[in-house]
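A single protein chain has been omitted; all remaining protein chains appear in their positions.
Here is chain A:
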Amino acid sequence: MATSLQPDQDASPPVVLSGSPKEPKKHRDPDSWRSRLYRIDLKATPYVYVAPFFLVFAAFGLFPLVYTGWLSLQKVELGGEAEWRGLDNYIRLWDSDFFWNALANTFTIGLISTVPQLLMALGLAHLLNYRIRGRGFYRVAVLAPYATSIAAAALVFAQLFNTDYGLINQLLGYVGIDAVNWETEKWPAQIAISTIVTWRWTGYNALIYLAAMQAVPNDLYEAAALDGASRFRQFISITIPSIKPTILFTIVVSTIGATQLFGEPLIFGGSLGIGGGSGNQYQTLSLLMYEKGWITGALGQASAIAWVMLLLLLLIGLVQYLLGRSGRGKKKDGAARS
């Protein structure tokens, strides 16, 4: 704890003070250990304050990260001895259809959950930015899914999407669409899982956008209105460019989330969840990693998948960084938020 650094600032040592009990020491002796302690206090405390984060990260983030990289070069079973294999695990992934399938699924599910989610959040934020009655209600209502856990949401949606008795197929039936096989067919299943993700996060993103929209200066809109720009035009030409840093931020966060997708497909699939459905049609990288590590017991393979995920994220991050940089040149306000 940080407390130990500053033990005696109030309780001064009796030895020094014994001659003149009442007089504050610092007036008499400015260069005493006390003022030195004060300087140490000033210099050291920042590190003490940030230390817990870095200690926890080192122990539960950095060390495991490196160790996972080390494991990915070995053949290791749960509880067994490690055996050096070099890049073998990665080569086996490269040759594995399951890996490419999981990679493709992660990508497509990520795309069909992130893109509609952020677009709808933008629209929703725009609507919430109007002068509306009962806006508190709407804001809390669209945020309610955020309070729902992955597990609970996936269980409810698994029922709603049930092929035989699910409410969604019943609704589709009313408009004359045949029952969709949301569980066993590839695209419907991926759409169903993306729906869970989208449902949980759209309102949250909408509120983040709303916050950014409310910081856009009013003059811009007034000038545009004077020039005869329609509201839609104002939205496209003023709102979107003004909140671009926020949009970029949500894209980054959603991409990271999509890369790690695990709970939704797992629970949506019920007893078939770990394999990502009967034909692995929605097995994501995380699911494959769990299956390799904890069902098959091949921890080296699982570690290799984890590292591929990190490389993937770094790659995506790099692309986004380059995109963000190329867009910054023409905008002066790019540095407005740091």
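In this text, a residue touches a chain if its C-beta (ideal position, glycine included) is under 8 Å from a C-beta of that chain, and two chains touch if they have at least 3 such contacts; residues count from 1.
Methods note: contacts and distances are computed from a predicted model.
Note on the omitted subunit: UniProt lists it as "Carbohydrate ABC transporter permease", one of the names in "Carbohydrate ABC transporter permease", "Metalloregulator ArsR/SmtB family transcription factor", "AtuA-like ferredoxin-fold domain-containing protein" or "(2Fe-2S)-binding protein". Although one chain is not drawn, the whole complex shows that of A:Leu155, A:Leu172 or A:Ile240 it is A:Leu155 that touches it. When the whole complex is considered, the residue among A:Leu119, A:Ala141 or A:Leu322 that touches the unshown chain is A:Ala141. Residues of chain A that touch the chain left out of view are 2-3, 5-6, 9, 26, 38, 41-43, 45-50, 52-54, 56-57, 60-61, 63-65, 67-68, 71, 79, 123-124, 127-134, 136-160, 162, 164-167, 170, 199, 203-204, 207-208, 210-212, 214-216, 218, 221-222, 225-226, 228, 230-231, 245-246, 249, 252, 256, 259-260, 262-263, 266-267, 270-271, 273, 285-286, 289-290, 293-294, 299, 302-303, 305-307, 309-310, 313, 317, 337.
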